[in-house]
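Input: one structure, supplied below.
A single protein chain has been omitted; all remaining protein chains appear in their positions.
After this line comes chain A, so read on.
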Amino acid sequence: MEILVCIKQVPDDSVEIFLNENTQKPDLEKVTPVVNAFDTYALEMAVRLKEAAGGEVTVLSVGDDSVKNSLKNCMAVGADHAYLCKLDDYNETDTFTIAQSLKESKEEIEKQTGKTFDIIFCGKESTDFASAQVGPVLAEMMDIPVITGIVDIEEKDGGVETRQETEEGYHVISCQGLCLVTVNKPKYDPRYPTIKSKMAARKKAIDELDTAKAGVTVLHTEKVYTPAKRSAGVKIQAESAEEAVAQAMDLMKKAKVF
């Protein structure tokens, strides 16, 4: 199976990011760029599918030179090839431009290598803007079906069978022919690179593509601001738990919460 995994480089989501009131932009200084968490799940799932069904995994991202590091990291955990569609300010770019650039890049990779992809993986959403739009829009642009929020996939009867997480359980959805899946957190964690795989990845080339293509966006950000914070109430630090609960009960009774 020829698998394409689209990844986005985002600021590390384990760090709290706030607005810099002077620049009116998110304060990203000192925040390490990482591969979007849901994209790491997508890559792990794709690599497991490759290990079971054969073929190769190609990763693709849209971004500036800094994204090469993320792509190298992907090659250290199972991706065979990596491509970067060059675009500065990728983080502020609209959904349609990103999706259009991914589509053009996919076609260019197919032209250059002579292979055709059987399936495209994306993360369910990014951890920075979390709009969950690029995957479905890319599928729609390519006129192929999309299965969102999957937590498992296997090759079956020449196509794929997926498990899509729902509020109450899951759907089993199958598809024959090219499709796009977006990946939610599966039961397993992405593998860690080894020293050997890191060394090997470092030696591999990242092919640059000039396939970025601006889409037309009609959206305009009028204002960026920090949400109003609730003010803190009373913090009880009593000698004993009994005393703390008694104080808390007094306050709650006064506030008539029961």
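The rule is simple: a residue touches a chain if its C-beta (ideal position, glycine included) is under 8 Å from a C-beta of that chain, and two chains touch if they have at least 3 such contacts; residues count from 1.
One rule holds for everything that comes next: contacts and distances are computed from a predicted model.
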item	value
Which of "Electron transfer flavoprotein subunit alpha/FixB family protein", "Multisubunit potassium/proton antiporter PhaG subunit", "Glycolate oxidase iron-sulfur subunit" or "Transporter substrate-binding domain-containing protein" matches, in UniProt, the chain that is not displayed	"Electron transfer flavoprotein subunit alpha/FixB family protein"
Residue among A:41, A:83 or A:96 that touches the chain left out of view	A:96
Residue ranges of chain A at the interface with the undisplayed chain	11, 13, 16-19, 26, 94-96, 127-134, 136-137, 139-141, 144-149, 161, 166-177, 179, 217-227, 229-230, 232-238, 241-242, 244-246, 248-249, 251-253, 255, 257-258
